[in-house]
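A short worksheet on the structure shown next.
This view holds just a subset of the chains, kept in their places.
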Amino acid sequence: MEFTAQQIADLLHGSVEGDPQVKVNRLSKIEEGEPGSLTFLANPKYEEFIYSTNASLVIVDEQFVPEREVKANLIKVKDPYKSFAVLLDTYNKISMSKEGLENPHTIADSAQIGENTYIGAFVYIGENSVIGNRVKLFPGVYIGDNVTIGDDTFLFPGVKVYSDCVIGNDCRIHAGVVIGGDGFGFAPQDDSNYLKVAQIGNVIIEDHVEIGSNTAIDRATLGSTIIRKGVKLDNLIQVAHNVEIGEHTVIAAQTGIAGSTKIGRFCMIGGQVGIVGHLVIADKVKIAAQSGIGTSITKEGEIVQGSPAFFIGDYKKSYIGFRKLPELNARIEELERIIKELQNK
Amino acid sequence: MEFTAQQIADLLHGSVEGDPQVKVNRLSKIEEGEPGSLTFLANPKYEEFIYSTNASLVIVDEQFVPEREVKANLIKVKDPYKSFAVLLDTYNKISMSKEGLENPHTIADSAQIGENTYIGAFVYIGENSVIGNRVKLFPGVYIGDNVTIGDDTFLFPGVKVYSDCVIGNDCRIHAGVVIGGDGFGFAPQDDSNYLKVAQIGNVIIEDHVEIGSNTAIDRATLGSTIIRKGVKLDNLIQVAHNVEIGEHTVIAAQTGIAGSTKIGRFCMIGGQVGIVGHLVIADKVKIAAQSGIGTSITKEGEIVQGSPAFFIGDYKKSYIGFRKLPELNARIEELERIIKELQNK
């Protein structure tokens, strides 16, 4: 995709200073600008870079007056940051504009496919599944039987959705994600073997959810594992059977949540956190990275750290103590020595 | 799948109380019952829900006498819990009853395929591979060359099995699992570069093993990485080259086991545990979640926690001490103050 400075200025309601015919074909940071790239100057901290950048085109504030010579061509706009966001979004929309049906694919006769969808090669859609309008199923996506996918949702390459699961509108599910694998349920038998407990529930993912690459969300034993609307999950996260994650909660990469735990709304959970099963986590709770949560957190907005985790301020104090343990030990030895002396007086 | 109350009663050798023609098409928990769903009452704790449930049909004990009006239709049986388990199992079997060969697929001429198999679309089977009877290979499964898969094993969508690996009977391998990727072996060279050590062993998975979504099991450098019979692995687990996991050991999600470590039988290992390479872990050992194991555990049945881990009772005591470190420090300061006074007397 290639655009002239003038085309971009028109899109942003700005004006060109320099060559309106100069062409750009990608976006860059101002400090990494190269010929052919378009960038922006919003933060005055970065102003120095405008005199050295090799970018062909820079979006600047309409008030901007250069102090020295600027090689790059400029587009002057009211709000450079916002304008760049508009460009990002436009760029993204164009690059995500695929539509139509690629071959080969395997779609059950009983499946219903919405309008203006993109169905890539090697996509599989099972019996009775319903795919909404403007949905994009990238190559290699697997949709089992009786699955429902809402409008405007994108499933990137190789996403697998087991039977009976439900995905809402406007979701982004990244490559390699598995939705609806069996929960990890085994009943110990008398002979120390394990009997698999059938996992016949499903996964429900509400609207506006984003899920990162290779994350795994297990189906419920009975009922549903539920990801509420607006939840953002990073890559390589484990969500076990019958978990519920509340609205607009954000979870960083490689965190794991064990079975039947219920996470509140607007929580922020760091990376590599582990949460054991059958807990309840209140709304707006924040959990530091690598923490282990072994008991329910009932206080809204609580902030915790550690494994097992407790109030983050106390954890930080304890950890300072941990670092000073050899010194602490030396102080105790000194006390013991003095006391021995005092006793022997 | 839709059944009448009478059909289900016949299956369970029970009797209908209510409308024998009422139809149900899914299972639910009693507290989440909806019209069209079937549930059960086994635990007296949940008896209250039978008066409020919207389920169309409830399996109850043959002794059950309602105290108030019950909207739902009932099926009376000898053991409601067991009956429900029978239903779960039947339901699961029906939903897993796929058979036959879907198009397109790519199967080498030299491969041998058993009877009554299901081979989904986009399945790839390499040279000389042998697939047992009643095996189900869901869409997008990749089987390399010289692979053997026993009878009654299911590989869910997108499982990849590299060449030369062996999988036993009655295994369940979930979506996105990778079996037989190269072990992580690199020999440092004089110039600080690394030379890849060829990984030419394989992975052997014995009977009745279950492996969760997106777990990765590396092939051995030489010889075999071995998962013994009855082992249950959760999602996103890392099993490095030449590891051996003993019979009926259960491992929770996101745990990692480094190269050549040998885990005993009947162990229970929590989530996000890390075990370093070349260790031996005795039978029936239990490891708490997020622990780090840096040395072999020789005592059968040992229970450990921490990173590095030690006996769980001691860990819990130390952790209480950790939480009280600021207080401990204050006590020592107080002692130092008093002793100074005593010395100056």
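Letters A and B name the chains as they come in the text, with residue numbers starting at 1 for each one.
Keep in mind that, in the parts below, a residue touches a chain if its C-beta (ideal position, glycine included) is under 8 Å from a C-beta of that chain, and two chains touch if they have at least 3 such contacts.
Given the structure is predicted, the values throughout are model-derived calculations rather than measurements.
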How many subunits, all of the same sequence, make up the entire complex in this structure file, 2 of them being shown?
3
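What we mean here is this: only the chains that are shown with their structure count from here on.
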Once subunit A is fitted to subunit B on CA atoms, what angle does the rotation have, in steps of 5 degrees?
120
Starting from the mean Cα coordinates of subunit A and subunit B, work out the distance between those two points in Å.
25
Which residues of subunit B touch subunit A in their complex?
27-29, 32, 85, 88-89, 91-92, 95, 102-104, 120-122, 138-140, 156-158, 172, 174-176, 208, 210, 212-214, 230, 232, 234-236, 248, 250, 252-254, 266, 271-272, 289-290, 319, 322-326, 328-329, 332, 335-336, 339, 342-343
Which residues, counting only subunit A, touch subunit B once they are in their complex?
104, 106, 122, 124, 140, 142, 144-145, 158, 160, 162-163, 176, 178, 181-182, 184, 186, 192-194, 196-198, 200, 214, 216, 218, 222-223, 236, 238, 240, 254, 256, 258, 272, 274, 276, 290, 292, 307-308, 310, 314, 317-318, 320-322, 324-325, 328, 331-332, 335, 338-339, 342
